[in-house]
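Would you mind keeping the following structure in view while I ask a few things?
For this view, one protein chain was removed and the others were kept in their places.
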Amino acid sequence: MGMAGLILFLFFVLVAIFGPILWPYDPLEFGSPADVLQPPSAAHWLGTDDMGRDVLLGLIAGSRVSLMVGILATVVSMSVGAFVGLTAGYLGKGTDAVLMRFTDVFLVLPWLPLMLILAALLGASLWNIILVIGLTGWAGTARLVRAQALAVKERPFVERARALGSSRWGIMGRHVLPNVFPLIFANTILIVAVSILSETTLSFLGMGDSTRPSWGMMLHFAFASGAISNGAYWFLVPPGLCVLLVVLAFTFMGYALDEILNPKLRKR
Amino acid sequence: MAPEILRVEELKVHFPLRSSFLQGKSGAVKKVVRAVDGISFSIGEGEVFALVGESGCGKTTTGKAVLDLLEPDCVSGKIEFFGQDLLRMKATEMKQFRRRAQMIFQDPYQSLNPRETVYDIVSEPLAIHRLAKSEADRRERVAASLENAGLKPTEDYLDRYPHELSGGQRQRVAIAAALILEPLFLVADEPVSMLDVSVRADILKLMVSLRDRYRISYLFITHDLALAWVLADHAAIMYLGKIVEVGPAEAVIQKPRHPYSQALVEVMPRSEPRAARPRVILRGEAPNPVQIPSGCRFHPRCPIPLPRCKEDEPALEELESGHRAACWRL
Amino acid sequence: MPLLDVQDLHVSFSMRQGMVRAVDGVSFTLEEGESLGLVGESGCGKTTAALSLLRLLPPNGRIDSGKILYQGRDVLTFTAEELRRFRWKEISIIFQGAMNALNPVQRVGDQIAEAIRLHQPVSEKDAGKQAQALLERVELEGRRVNDYPHEFSGGQRQRVMIAMALACRPRIVIGDEPTTALDVMVQAQIFELVESLRKELGMAMILITHDLSVLGDTCDRAAVMYAGQIVEIGPIETLFQTPCHPYARCLLRSFPRLQGSRSMADSIPGTPPNLIEVPPGCRFHPRCPEVMAICSREQPLLLERGPRHSVACHG
Partner (left out) sequence: MTRRYFFSKLFQALLTILIILVMNYFLFRVMPGDPVSMLVRNPRMSPEATQKVAEMFGLDKPWYQQFGIYLINLTSGNLGTSFIYKKPVGGIIMERFLATMLLTVAAEALAILGGALLGIIAAWKRGKRVDVAALGFALVTYAMPTFWLGILMVALFAVTLRWFPTSGMLTPTLSMAGFWQRLPDTLWHLVLPGVTLALVLLGEYALIMRNALIDVLTEDYITTARAKGASEGRVLRRHALPNAMIPMVTLIALNLGFTITGALQVETVFSWPGLGRLMYDALAGRDYPLLQGIFLITAIAVVGANFLSDLTYRFLDPRVKE
């Protein structure tokens, strides 16, 4: 399963890196009126969109946006989440209580309206979208990291290190972090999947960066231009399928890593 | 008697019971777990001092307290290490103390960092205390320490991870990591209770041989009187945060005077068929250290209570040289 | 005819590394009202052997061959419904960790009552009353039927487990390390309780433990198991005073005692074999202090050495 995920992932990464170089695509340049919403043909393997642009080229260009937003947003949310979680878990007491209450609020918040408001207020540039997704999605990570840090902190090897005279930060760096990290890592990969979904949804709802169309934005245009009632399945299906496959790839890799790095001690 | 290295006087460890946010506001009296409730003892150089009791009696807490591993505001009393008060040590003195006093933990499966190799684990104390002069020196010391702990040939172990070792080998690694600082005092908290029966004796023998070779003193914490019997010079029996009987192991275990110690000795399994040996089995279980009974804390379970036991708490009285017990019957 | 007659039982587990032959040719009998100890290090197959009596193996375990005759009928031939009615009514178990063996989200009274109602046509109310009486019988307050397992101490939970085990008045009770992880005082209480109830109700018992010495208080006979096989079986007095098998002797010595010398016995060198590839000949020979040439070639048979006393050793 992990292997399948990895292969899919590598495929999309290669497309994202080399695709736009080999087949340049300008989203602002419309095709000829004769090319509007044409079904797949030899010239346009996946047909054309409502502006007469090639769908396949759009997909290739969109892969770069989707992957970039997904990964960078994850970096943001992981950094915030890990920082909050570790601080709360390590300092404990009042700091922990306050941070966790705040985290819990973020955890239950309906994040879509929040993201939409933030995106609308900040303006829908690619970087803002990355920031918005990252800043709304850190709560789960913070909880996880805190729980893990607490669990590790209670383990006897940490107490042993204290008995040996290790300092607080020494213990943190040498014993707590290395044992929390694998868990964060598997979780990170799962978060990428969620971030890509978030980006797709935001773009679909019209909050994407229109100069850098992603798969979600293609679907936005498809939906808005009435591709459903036109039966323009070539415009509707491929972008969604790409999202599905990439998200699956990350999910597979995440679960597989989780299995490798955090083997649960199952009873016989 | 050998020169004293550790002296504990009126040690108390009281943990505040976590109260909820709302409760804290209402001004209710804060409940306290009196885990250790005023105990005194001393350990001489090269001596094995056993602290024996059932779970929850405060023996492990005592062990952590004498190594200053608890929250400082829970601990009161006096703990002197070579005459220096542990609770008032400066940071540099504390660092020095950490070199001299070490702990061996109960569970060798949990007390070693699973992501470090044996070499990392055993050399860590050198890094913490900046003791190695060079990489070669470090390697040499680690090898010597492993050998001391009976892990030979050392090359076979250096690059292995804890999960690749058996329980007994892990406990030896933990001992090696403690030994590398050349400690004078070791707290051993049930060091063999998680190990297979067949390797327990080896670990205990190792501990004894280290005592003989390096004059290391031990605070040996155990629930098993038989282990105290084969290992200890002195023994103390704890009940609900207090020492009820203390003295030379021979006296405390073979001729116990406190009714609790007597009951504890009597229920030890023996390799005898259902003999008609009379024995008193205490009813019930030790109460929770939040609500400690008045007077002698043992009186509700005592088979031979006196009226005054309910009101007055007995103090440890000397019965014969060094053998003391806290009971109104004596 | 003995109450229970286990003949040449073989049990295996399929693991990722291969087939583990956890029980490899075990035979013993149990008379009405008798108490038998089953002793050995962890992984020797004693728990597996006991669970097999009720056919309670985990999904990857299988009884390969042998017979388990209960009052002359082979338990291995029972239909699902026969088996369901046989369990607990005839043989019940007191498990090791009572915290895990009791359902955490059900009141203990309901759990005891369930055992009763599964085998007797009594009303819910009557079963509840019986549960209460059973709790009092094991020296707990009857009103605690309404408590959940986490509200009891370790020793009390084990008492609940005992009350449940007695609920249907079975002919045999299996105790699978019933006092491990309990304090010595509570351990003694539990053994005393089990003993008195057993005598009173005339039940037979199979007591599984790793510590031979605790059997003195409770058992008539004991079987020492090593690597899936019984190496010595006999009256408890004989095992304590003149154990014949070197492993039995080592095991007995490895627990220090209060009486006698303060010296420590030697450990048994080496580790128990993994049960995927067992050593040829006698399974104990690589660790045996008295090993002979024949031991690595031929497997010793369990032969009678005295009245009801059998040993599997070439020496």
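Should a chain be cited, it is by its letter among A, B and C, assigned in written order, with residues numbered from 1 in that chain.
Keep this in mind: contacts are C-beta pairs under 8 Å (C-beta built on N, C-alpha and C of every residue); 3 or more make two chains touch, one makes a residue touch a chain.
In this text, all values refer to a predicted model and were calculated from it rather than measured experimentally.
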item	value
Residue of A:Ile7, A:Leu91 or A:Ile117 touching the missing chain in the full complex	A:Ile117
Full-complex contact with the absent chain, from C:Leu9, C:Ala101 or C:Leu302	C:Ala101
Contact residue for the chain not shown (choose from C:Arg21, C:His119 or C:Arg171)	C:His119
Contact partner of the left-out chain, one of C:Lys89, C:His210 or C:Arg262	C:Lys89
On subunit A, residues whose C-beta touches the chain left out of the figure	101-102, 104-105, 107-114, 116-118, 120-122, 193, 197, 200-201, 204-207, 216, 219, 222-223, 228-229, 231, 233, 236-237, 240, 243-244, 247-248, 251-252, 266-267
Residue numbers in subunit C that touch the chain omitted from display	51, 54, 56, 58, 80, 84-89, 92-93, 95, 97, 100-106, 114-115, 118-119, 148, 150, 164
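The criterion applied here is as follows: only the chains that are shown with their structure count from here on.
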item	value
Chain whose Cα centroid lies at the greatest distance from that of subunit B	A
By count of C-beta pairs in contact, the leading pair of chains	B-C
Mean-CA-position distance for subunit C and subunit A (Å)	54
Separation of mean Cα positions, subunit C and subunit B [Å, integer]	33
Complex contact set, residues of subunit C against subunit B	41-42, 153, 155-156, 183-189, 192, 210-214, 216-218, 236-237, 240, 250-252, 254-259, 262-268, 271
Residue ranges of subunit B in contact with subunit A within the complex	67, 69, 94-95, 98-99, 102-103, 105-107, 110-115, 124-125, 128-129, 174, 177-178, 181
In the complex, subunit B residues that touch subunit C	54-55, 166, 196-202, 204-205, 223-227, 229-230, 253-254, 263-265, 267-275, 279, 281-283, 285
